[in-house]
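The complex appears here minus one protein chain, its other protein chains still in place.
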Amino acid sequence: MQKMFANLFGSIGRELLSFYRSEKFYFVLGAMAIGAIIPLFVSDYVVGEVLTPMIIFTIYASSWNLLAYSGQGSLGHAAFLGIGGFASALLAIKLGVPPIFCLFLGSLFSAAIGLLIGLACVRLKAWFLAMVTFGFSVIIVTLISQFDTVIGGIMGFPTPLLVERGLAFYYMTFALATTSIFTMYLLMKSKMGLAFRAIHENELEAKMIGINTAKYRLLAFVLSTFFAGLAGGLYAQSIRYIQVSVFDAYYSFLPLMMVVIGGLRTMEGPIIGSVIIISIESYLPRIDPIMQGLMGPLFPSVSNVGPPLRMLSLGLFLVIVVIFFPKGVSSLLHKIHNYFREETKKANNIERK
Amino acid sequence: MQKKLIAIVVVAIVAVSAIIAGWQLTQVPSSEAESEARSIKIGLVACYEKAEGQDMDRAAKMAVQEINDAGGVYVAEWDTNVDIELVIVDTEDDSTGKAVSPVTRAVLEDEVDLLIGGYTSSGTLADQVVAIENRVPYIITGASSSLVTRRGPQGNYGGLAEDNQLRIEDEEGMSYMFHYCTTTADYSKTVVNFFAESMKPLLDSTYEFNASRNLRLAILYRDDAFGKGVKDDSKAIIASENLPIDVVAERAYPATATNFQTDLTAIKDAKPDAVYVVDFIAGTSEIIKQGQRDVGLNTVYIAVECCEDPQLYTLLGEYGEGQLLESKFAPYAGPPFYLSAIETYVTDYQEKYATLPGMMGADTYDAFYIAKDAIERAGTVDKAAVRDAIESSAIDQMLIMTETGKVEFSTGVNYHEIAPVTFVEQLVWNEDVGECRSVIVYPDTAPGVGTLKQADFVLPAGYQSGSP
Partner (left out) sequence: MSGLVETLLWGVVNGCIYILLATGLNIIFGVMKLVNFAHGQLLMIGAYVAFTAATVFGLNAYLSILVAIVTIALIGAGLERLTFRRVLGTDKLNEIFVSLGLIYVFENVAVLLWGNKLKQITSPFQGLGLSLGEVSISYDLLLAISVVTVILIALFILMKKTKIGLAMRATSQRSDTSMLMGVNIEKVYIFTFALGAALAGAAGALYGIIFPFNPSIGALPTIKAFAIIMLGGLGSIPGAIIGGLLYGIAENTAVYFLGGIWQDAIAFALLIIVLVIRPTGLFGEKGE
């Protein structure tokens, strides 16, 4: 039976097979089960404002992560988040494209722009790429503002919904996220993924063994911006509004923080990072009044110390993670997992004796 | 090993689900009929990052405390007085991403009975949708775009094109929106009429200009819905009322800009008689200062009413001398004030907070009293009944003057706006205080009050007119 599977789907089959046999499979299954069940037990508010954003930002963070696999760190990914959002919304509104295709076409559009920007960027060193991508996210605000009569981005506008808000939207997002991440997983296991890793590790050597580094970097760019655009389309639907503030630097730094804290260049990193950061942003504000009472007198120049303290902590968190835990929280979890595995082995050994 | 893992994972899922389910069960959902008396929850939607938001916060807290100290709100349905509980809804910088979430939480989790506030137009247009869908009365005290009440069928969609997504079809939901604020059209009208009726004659006589010479106006505005709205409305009113004004320069800058020297230099080249500055306090104060100090553009600047706040006077310092401010609430133009209610409010606010109140707080303060009055007349906190009660408000004007002297939300018309009276003040340097204070220079009278004007408009010292 297994042999038939493998023969039919060739290398994809092989990949799926090895995955099925691995330990990871159970973790993934467990995570998916939790993700599928939790919404049924929490309030509408939590589903819509906490869980759904977690899933959407997982896609977004993963898209950034995909780019990072190839050694490219974009500081302007918000541009593509926003492009995806505006494109999918406008396609539905102005051109009457059926909702089913809007998200996909919006993502394609984002990828197309990603191709253009990528062409300029792929030969640049890491820091230049970061800067150019950031610059792009600044310019795009001005560009969209110039076409305000057509796009209406300055005031913004409500986005047409594909599915009703609430559980239906959550599950649609969840399905899309699972598909996206799984796709990325397969991509990274393929020859292309190997090329990405090779380029990241040592570009010169990669070139020497004949890898067309520019081509693969461009490919990473296009794929990354495709998924970022998808996340953008979903995000626009989730907050039911799209406006130029989606291009703010905050949205460019979010995926970076999520990925680095969660675990750079791992599949689970973006997921972990998204959960952590969205939780912080959703729940920590509730202790703002307490913080204001405690620390307010220390900082008389501010009327609400909550937000700056929170952002300060995130920044410190990021710096500490990069210096002391370069592989992020994910590496911590692996260590814990290995610890338990060792303990179980020892226990088993003792049992046998 | 794998079996153990599966077992662990399954147990974990079951355990987590059980805990969450159990916790959910302890959250008793609110029943349909509120048979038990409880405090009234009112959400204050304000952006705490800005001075205006902090002013709204202080005013709201003062209103709530006053109402509660005086016995609270009498709810006939429960036959008792209950307190108002203030729920803070901080929209941080009021960008759409940050505005929608807190309001959603307030409506769905905190289950507020009513919302008061709103700051920017785009932020409010985004966050009001939650209130519309959940039928929560929202007294909007910020947001100068008239779309907040007119975007539905009853407002003829505010003139929006058919495919414009800002349109809302939910007529019922839109009926819960109330705009207790001025629109860009309202105050632009006052400003341009001031220039035509008050300033132009003064210029003509001082400089012996030909009567056919139009007043040269420059508009320097922030590049967002607010700034563009004012610019467009001003130009439209100038055209439709055939006012003797030429807009010789119109320049936009990014909302986050802090350096305006080059824009001001370009405006200087256009030789204006006056500059209409459309921005909030931070930008406006910098423009007025930089224009005079750094660029030598010694003209007269007029600011928009949202700048009516103690901070403006402090930031401007001596550079405010002779400058203009369009307003509808003037805590600095007195004592004696044009309205006795203002005297009480200013004194109380100052006692409590050691600073003077601003305009957005005044709107907010009034709104709480409007809400109290409405709930008492409705006799219940049922949102539909409260909505009806607000709609039929006819209390006397409080801190904000209206054309009729009463707070009425456009009786006879289905979208809920008030008809506020706006005026123009001029800033005068006050040696004792070390800051400017203001006097009302236009118009002469207001319907509910009588004489409004406190002094004549004079050209600022060192004023240079535009070219002949």
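Order as written gives the chain letters A and B; numbering starts at 1 within each chain.
The rule is simple: a contact is a pair of C-beta atoms (placed from the backbone, for glycine too) under 8 Å apart; a residue touches a chain by one contact, two chains touch by 3 or more.
If you're wondering where the values come from, they're calculated on a predicted model, not measured in any experiment.
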Of A:S43, A:S145, A:T183 or A:Q292, the residue in touch with the unshown chain: A:S145
Which of B:S39, B:Q65, B:Q261 or B:T380 contacts the chain that the document leaves out: B:Q261
Option from A:L91, A:L256, A:I278 or A:V329 whose C-beta touches the chain left out: A:L256
Listed residues A:G71, A:G85, A:G193 or A:G269, member touching the removed chain: A:G71
In chain A, positions touching the absent partner: 68, 71, 73, 75, 120, 123-128, 130-132, 134-136, 138-139, 141-143, 145, 249, 253, 256-257, 260, 264, 299, 301-302, 305, 308-309, 311-312, 314-319, 322-323, 326
Positions on chain B contacted by the hidden chain, ascending: 49, 51, 223, 251-254, 256-263, 265-266, 268-269, 282, 285-286, 293-296, 311, 315
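In this section, only the chains that are shown with their structure count from here on.
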Chain centre separation (chain A, chain B; CA means) in Å: 37
Chain A-facing residues of chain B, complex: 1-2, 4-6, 9-10, 12-13, 16-17, 20-21, 24, 27, 48-49, 54, 57, 88, 90, 92, 95-98, 100-101, 104-105, 108-109, 121-122, 125-126, 129, 145, 163-166, 223-225, 228
Interfacial residue positions of chain A with respect to chain B in the complex: 23, 26-27, 29-30, 33-34, 37-38, 41-45, 48-49, 89, 93-94, 145, 148, 152, 154-160, 239-243, 245-246, 248, 251, 285, 288-289, 303-304, 307, 344
